[in-house]
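Notes follow once the structure below has been shown.
Complex shown without one protein chain; remaining protein chains in place.
By letter and in written order, the chains are A, B and C; residue numbering begins at 1 in each of them.
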């Protein structure tokens, strides 16, 4: 049985706590949230202690603390966890490179283990990993990302990150067809160009979050596609990290490394 | 047995003749081509008479003449066919509206039948027909046309025609998401806008000719897709027109009308 | 302003009431449910009267009654609605042909209008309508229906209904490839055969409800695909029926007829 504290009791924290409570091998012993009042929080019908002070961490002495909070809180949480001998699983977004390096040093020097990842969504991380393998082997690629019509930016951050990491996996830009003649005045329908990849953004009601990467070769195409129906897809990977943390002897950075996709 | 003459002995004419020769119920009796020298042409190992003068039409007196030539030749062919009592199946591209109206009048007044269509490709015609039915029932649509990387214009003529005919099937423009923030400087990845539809052009080696139309609704999408692997897809519909011609009592304009998709 | 009563206050009825309440041109005046106790029901924060007796219908005298209940209750509701001059919009499933004919007669003889449909999901109804148009024009078809892995039957009812209605739209069975050699012992991977169509069932976590229909022709394929992300997709069409009902002079049977897709 792995004893857990959740740091960050917002919407995402509550989903994670509900999943942890439902798991037979995990025991949720408390929740930390700097913005909350001390009290209890109802998770799947059980009353979980809720505290706003990091002192509670040493008091509860869990095996693992899961942190989905904010950059400022995470920077305070890491030393408190290390002092208390608690292994961190960190998914807070917007951490600076310095903050990540510092967390790594503190955890490693204490001889503890843990996981820190900007993205715990298996499908998205795996899609990019596979695309990076294919990128040097095909000369041309188009990315078609498809989201609900409430999305106000384009192309999606994931599509931009995919194009950048595919480009970094190659020696040169992809080869890109550009249209000599535009059949709708004032528009270039070939999409945004990034490292020679063409990025297209579909926006429609009825869509959730989808990305299609099509590589073009000699009389063949290879397509990698990710369809995400909700944001729940990150939860199994957080639980995977929690279960891995007690066996780790250093802070693993990135879901791809946790999954063994990268070994550097 | 339907006796046929082919008008236009270029690449397309030869493919049509080869298909006609291979059909049990069709007999190819000659080929006409204003640019060719009189002689014979080898079709599937059989020597077919080839003539450059329209006089041959009356001489051969076929049931049907198939015409894939050019606008100028077609305008001479129609009266020659009507005088000779030969039913025309015309697929010549670039005919003016006047030329089409004139052909219709001549054929109808002679009490003959025939078929004239700008596009004999079943899949493309049907895709547009189905899209026009769906167009008034969904508020939003994106078209993703995908072609080989040798194509120099964008979006494709078919995509533009699809957007225009979908718009004509509605009272108003489609509702279209526009991005407030562009994540790749200098590019709008939302594609070309036409009647509120968004048109995206994918260009990759390994592709042939494909079009995807995605309609967005309440928690659902409807997709119509056409994949064409070669230009051979028009041949069965030309043979369908040839077989229908002897029963027709007027010039049918458009493959959709020949197929009974339109009755006006 | 159209005044509405909801008949059937289960999960679906509540979703419909919430949507009706949110619409500016609709006024929800009460809910009927034979199984409920008289009282009130909270819809979007407003207390709606709830009654178990059909007598309430005449008392409330709405313009339209929406009925998503059960076959037995619907058979009692229709005469009560007709007597009270209330136009019905009926989506109850499992109605017998006799019950449907009887409802039609009662509504029509009273000079009222209304709508009765087994399926109010736009995408599913439209997919089948389009498939029926394509069915006579292609010789071969495969249907790939894809659902979450909790589904216990296969192929889906929609896939079976699609195959049956496509077959009815043709003179003959589709032409179907059957494998002469099976490379996995004990299995025929060509799917279920129905009218010459091949039906394949994909079952995976992460899927919701999807159906792909691929027609095969000469060097081309035509694909019609429906992706449904939730059951909410029927709500806009129920509201469409409610808004149409006051102008109708007979009971329209089927969403395809309400949408003008069928005129028989």
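Definition applied: contacts are C-beta pairs under 8 Å (C-beta built on N, C-alpha and C of every residue); 3 or more make two chains touch, one makes a residue touch a chain.
Remember, predicted model here, so these are calculated numbers, not experimental data.
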Next on the checklist: Among the chains you can see, which ones touch the chain that has been omitted?
Outcome noted: A, B, C
Checklist entry - In the complete assembly, which of C:7, C:106, C:198 or C:233 touches the absent chain? => result C:198
Next on the checklist: Touch as defined at the start, partner being the missing chain; which of A:49, A:79 or A:123 qualifies?
Outcome noted: A:123
Checklist outcome for this item: Where A:29, A:134, A:161 or A:248 are the choices, the one touching the absent chain is A:134
Checklist entry - Looking at A:110, A:161, A:179 or A:259, which residue reaches the missing chain? => result A:259
Checklist outcome for this item: subunit A residues touching the chain left out here are 121-123, 126-127, 129-130, 133-134, 137, 217-233, 235-236, 259, 261
Checklist entry - Please identify, in ascending order, the residues of subunit B that touch the omitted chain? => result 206, 208, 227, 229, 233
Checklist entry - Taking the full complex into account, what residues of subunit C touch the chain not shown? => result 139-142, 144, 146, 149, 151-157, 160, 177, 179-184, 187-194, 198-207, 214-221
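To be clear about the criterion, only the chains that are shown with their structure count from here on.
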Checklist entry - If you average the C-alpha positions per chain, which one ends up nearest the average over all of them? => result C
Checklist entry - Between subunit B and subunit C, what's the gap in Å when you average each chain's C-alpha atoms? => result 37
Checklist outcome for this item: Separation of the C-alpha centres, subunit A versus subunit B, in whole Å, is 49
Checklist outcome for this item: Residues in subunit C with touches to at least two other chains are numbered 227, 229, 233
